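Scroll down for the structure; my scribbles are underneath it.
Of the protein chains in this complex, one is absent; all others appear in place.
== chain A ==
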Amino acid sequence: MASRGGGNSPPPSVSSPDVRPSSPLPATNSSPPQSGRRAGGRRRRGSASPYPSSPSLGGFETPPPPGRCTPSGAGAASRQQRQNWTGRFPPTPSTPMSTDDVPLSSEAGDEDTPETDGAGAGADATPVFVWGTNISVQDVNAAILRFLRHFRDPRDAGRVDPVMDEGKYMRAIHRILELEGGESLDVDAHDVFDHDPDLYGKMVRYPLEVLAIFDIVLMDLVARIEPLFEKHIQTRIYNLKSSVCLRNLNPSDIEKMVSIKGMIIRCSSVIPELKEAVFRCLVCGFYSEPVMVDRGRVTEPHICQKEQCKATNSMTLVHNRCRFADKQIIKLQETPDEIPEGGTPHTVSVLMHDKLVDAGKPGDRVEITGIYRAMSIRVGPTQRTVKSIFKTYIDCLHIKKTDKSRLHVEDSMDIDNPNANKTTEDDFLRDKVEKLKELSKLPDIYDRLTRSLAPNIWELDDVKRGLLCQLFGGNPLRLPSGASFRGDINILLVGDPGTSKSQLLQYMHKLSPRGIYTSGRGSSAVGLTAYVTKDPETGETVLESGALVLSDKGVCCIDEFDKMSDNARSMLHEVMEQQTVSIAKAGIIASLNARTSVLACANPTESRYNPRLSVIDNIHLPPTLLSRFDLIYLILDKADEQTDRRLAKHIVSLHFENPNIEEIEVLDLPTLVAYISYARKHIQPLLSDEAAEELTRGYVEMRKRGNSPGSRKKVITATARQIESLIRLSEALARMRFSEVVEVRDVVEAFRLLEVAMQQSATDHATGTIDMDLIMTGISASERQRRDNLVAATRNLVMEKMQLGGPSVRMIELLEELRKQSSMEVHLHDLRSALSTLTTEGAVVIHGDSVKRV
């Protein structure tokens, strides 16, 4: 009995009113272990009936805490009375329970028969009320029976199926009977409400009483269908109409049915609880009848019951013949979203029984339906004074896992536990998801998302769109051959200082799951430890830390990318294409997953971007690495007074005590995060045929643009890498709309984004055309042509002026000659590179500053 009413634990010496081998209930002794508590419920039910017969005793609305402090006869009796009830509920205040002295055992036994009969309830002429409540036993009995028999799921209404003719729960009962396995009947509280709001109200207000009747009705029903079915079926109510916030549980909720959401933070070990003990006589080997355990107490038979033996004190417990039930206590804590600012999460203990044991693990988010209970704090057994403090816990009826943990952590673990929850749909998230879906249907969702990303930073709308694509990501693809294509989009921001690049990065870091923010200055890509270094000259301290491994499946934001050491940067090659990181340590090479999108930002080498130089020249990054970025944005400070004014206005408004910034419709951060996570998790868009066609067409067009007629030189405007980027971008764009299909407009927008980025970064400033070679090799086609010309000129010069095996000529002299000859500007380093080309041709030899023809 104590099983259910965990708090009950009475003094061990009390003899148990529940151990009533003479009980007329067939289920009492034959029920399987896990039904023990239910059997108690039935017996308890029996004792409910005397209440009306002794109404005068009720002067007290609230029974005192367990009566162990009153050893008087009356006290003991009252306790017994209550204990009889407490299989499920220990005595608690504000419960409608009587504390009258009723001689129970016999009376209860008598009453059991007519009531378990089911029909008997109806036959009784006088209405029987559970004391202190408005519950009429017969009415409730009939209402439950009606509900079970006749409730039909409105969703089934359309179907015409002879089997469906029965009510939803009758079918469930039949299923349980057929399978012989199910021990519980899950009852959706919404169904109860739809069928009979009054019954629902009673059930929530007086769950102990109503559930006891529910069990009896259920058993009765089962007994009629299948008289031989012996297992006990428990009623598990779930899905209450309203759920309480953990922190709002208050004394008025005690003994009510509540539904709370929270996260399991601790589970006790499973506590085996002895239900039935079997003894064996050491003398003759006779096995006793199973003895029911009453609240942790077993009465050991003193005498061997075998007629021939009758040995005294010979009985010993046989463990493997005893029956045990499981019990567990878990701690439930509020989830972060329910905690008000400046508060700490509240916790509550939840008592789990039988099948519910181990239904949840620490870290799980669950919704628990149960009965809120309070019990008085234990005082030493000798204490007479009663403690005025109560402990509270929830007696769990039903546990349902909501989400694994955070919404956005992609977790492939199976969240379905057939025992705990048969409804796969996730109510907790359902309305949230609905809201997100509604959002996704907005026609301007793309713009709205763009606005919501770092709303404090304006302009840069196209950069933001690119960043959005990065957050949503494309579909990673793994071919059967083993080749895989990444779905992550890498972005590089290059720009002048003070253009809020870092702020964008910070924002992205906040938004992305498992985002890592690191400064390139001293980030080792792989290191799992970190190191503090000190600049010997300035004394500046720098933290070096490994970042990429940690941001697997996230966005790795690298600030000051240009300051990253070459060694670390070379690691990025592997990360950005293969998405792994190899670590060699102690002779072992480990390859770790680093499926991360890289968002890097770099400052130009000369502190300001020099528009006359290419991206490569502006930031000292190797072209090989640069080409791995899908989008490269140049964020230039254009010295535009309008922008400056806007910035100034923004700063001032931040400092204004009552900022009246014009409110634009934006999604708040949590919604945005939820939106992105949902899309990443659930939307896997595929290219439609038209979109694929458009992609091909656009790509070909891009390639064509390079060798436009009239232009002699061949400029590469797009490469195969770009088409991969385009696919990823268009997938991300489709995801933003929660669309499973990549449409033409996504492709068009992807082209636009790519072009905007390329126009900024891959434009050859000498000619004004887009040239992918700039990114791929660091040299634009026009530049290459210029160099070719120079080499040719130099060769001519060398041929003309110098003799084979003649004296060597100083480079400066050559330069002057060249300058005289050619119209174009020639620098020494240009000449040097030209000469080195000639050296490889074997035409000249260079010794320091002098050149010799060979």
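Throughout what follows, a contact is a pair of C-beta atoms (placed from the backbone, for glycine too) under 8 Å apart; a residue touches a chain by one contact, two chains touch by 3 or more; residues count from 1.
Assume contacts and distances are computed from a predicted model.
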### Chain not present in the shown complex, as UniProt names it (candidates "Gdp gtp exchange", "small monomeric GTPase", "PMPCB" or "Mini-chromosome maintenance complex-binding protein")
"Mini-chromosome maintenance complex-binding protein"
### Message
Using the touch definition from the top, which of A:Pro197, A:Pro251 or A:Pro622 touches the missing chain?
### Response
A:Pro251
### Query
Per the definition of touch given earlier, which of A:Gly285, A:Gly343, A:Pro622 or A:Gly806 contacts the omitted chain?
A:Gly343
### Task
Write down which of A:His174, A:Arg280 or A:Lys510 is the residue touching the left-out chain.
A:Lys510
### Query
Among A:Ile271, A:Ala692 or A:Ile723, which one is in touch with the chain left out?
A:Ile271
#### Entry: Residue among A:Glu178, A:Glu300, A:Glu434 or A:Glu540 touching the omitted chain
A:Glu540
### Summary
Among A:Val244, A:Ile329, A:Leu477 or A:Ile846, contact with the omitted chain is made only by A:Ile329
### Query
What is the set of chain A residues that contact the non-displayed chain in the whole complex?
6-7, 9, 12, 59-64, 67, 69-70, 75, 78, 93-94, 99, 247, 249-251, 254, 263, 265-266, 268, 271, 296, 327, 329-331, 333, 335-336, 339-347, 349, 351, 362-363, 374, 377-381, 383-393, 405-406, 455-456, 496-500, 503, 506-507, 510, 519, 521, 528-535, 538-543, 545, 607-608, 637, 639, 641, 644-645, 647-652, 654-657, 659, 669
